[in-house]
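Every protein chain except one is present and positioned as in the full complex.
The block that comes next holds subunit A.
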Amino acid sequence: MSEIPAIELRKINKSFGPVHANKDIDLVVKKGSIHGIIGENGAGKSTLMSILYGFYHADDGDIIIKGKKVTIADSKAAIGMGIGMVHQHFMLVDNFSVLENVVLGAEDSALLAGGLSRARTELKRLEEEYELRVDPEALIQDLPVGLQQRVEILKALYRSAEVLILDEPTGVLTPAEADHLFKILDVLKNQGKTVLLITHKLREIMAVTDTVSVMRRGEMVATRETGNTSMEELAELMVGRSVLLRVDKEPAQPEAPVMEVENLTVTDSRGVQVVKDVSLSVRAGEIVGIAGVSGNGQSELLETLSGIRRATSGTLKIHGESIDLGTSTLDAADMRKKNMGHVPEDRHRMGLINSFTEYENSILGYHRDPAYSRGLLMDLAAIKKNAVAEIEKYDIRPPNPMLKTANFSGGNQQKIVLAREIERDPEVLLIGQPTRGVDIGAIEFIHRRIVELRDAGKGILLVSVELDEIRALSDRVLVMFDGKIVGERGSNADEGELGLLMAGVEDNRMTAEGGVQ
């Protein structure tokens, strides 16, 4: 350990009002290594990195870079010390070219021409050195997210960053893009750069890091060599107790079907069939999981059943009533009236209005319900009473119904949506991606609530791209591929077998036995 560390933090403290976001943080990052920092949402990882990048100022503590004690006044100072950051939400100007984004803030001189041509040659060099290919003249808005992220990395390298901080870099990436990113990180490491990887995903930590530090509630609780630790140990350190990676549940006691879908076909706006002749049923007291790689028709299936999207043809039987989906004009409100709850896949786009308060969001879609309205007016007293009750029951934090939902963490936002739908006591609940972007503690809680709902005799249709989640929760698993249901398995389904089905490898068992079950 004679080598001087790239970064050393000593006793860093930072408070936002009453919230102590970073408590006495110590951290040593070895030069030329990939150092992971893992922790739940709100553990203080991003705050710590923002201090390192000069976005916030530490209340006290020392920052030592390459053996020298420094103060980082602003981002400019951080850049000057060779620190580059790839933010979770990209800091790019959408209608600028790649080149313009790269030079922004590092233009060399008052006139652009010189800086741009230097950047063009420099980008070509970086492209070859780090295998980061991207067209310098392309507009950011035309690039897929994976490439946009590459531009962010190039931006940092262009400013000759020695240390690269990546904040939740895979949140927006497809698995293939994430794999590619990890390869890039390896190249960076081999070229002598130091990488700080901030994430809450255990698998990424295990896959790429050399060292991992765990944060919990503002404190640095442990640092391990990645080779000498396990996912279980890290999960336990993150949450502060051992986590049930499996959900505890009794076998299902399914009764009569509560929802039956027959021969559903959906065509999207481009005229492409996205759901092809799908039939399925959900019985009272069971969780039916739909597994599949994202983009194989699951989203459209869920949207059609919840009344957001029109079907081309198909029948829906609910409450013994038969609805022709090809001709029906039922919308989301009508479906809710038929006792069908819906937790949409994307809470930001469809589940919540983030500039509204928690109590307003807690009745969204049910605002016409006589329980919460009096004629044209809202019954604010009843709405708030209900909101307070839901906050209590679902342990939503902070417990303040007057707060805008934008100020809640992902897990708490998801609980707000879940509480709203479950507490209306639906017969059938459609759930999409219940734990996307949610921390481990909340995942556990949400899974338990879903199982409780099942045990109360409700039918649940669960769509998730997380295979672990599908396997942990479902009593029956249907696999969707290319708009069709290509296989069905029981609750004890084998992971590898499901994976093959999701990849579109034909299901021999189904064809051999000539049917389902």
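Quick note on the criterion: contacts are C-beta pairs under 8 Å (C-beta built on N, C-alpha and C of every residue); 3 or more make two chains touch, one makes a residue touch a chain; residues count from 1.
Just so we're on the same page, contacts and distances are computed from a predicted model.
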The chain dropped from view, which UniProt name applies: "Urea ABC transporter, permease protein UrtB", "4Fe-4S ferredoxin-type domain-containing protein", "Acyl-CoA dehydrogenase" or "Polysulfide reductase"? "Urea ABC transporter, permease protein UrtB"
In the full complex, which of A:Val28, A:Val70 or A:Leu112 touches the chain missing from this view? A:Leu112
With respect to the chain omitted from the figure, which of A:Asn101, A:Thr229 or A:Asn386 is a touching residue? A:Asn101
If I consider the whole complex, including the chain that's not displayed, which of A:Lys76, A:Lys183 or A:Arg203 touches that chain? A:Lys76
At which residues does subunit A meet the chain that is not included here? 16, 21, 44, 46-47, 50, 53, 55-56, 74-79, 85, 87, 89, 91-96, 100-101, 103-107, 109-113, 115, 155
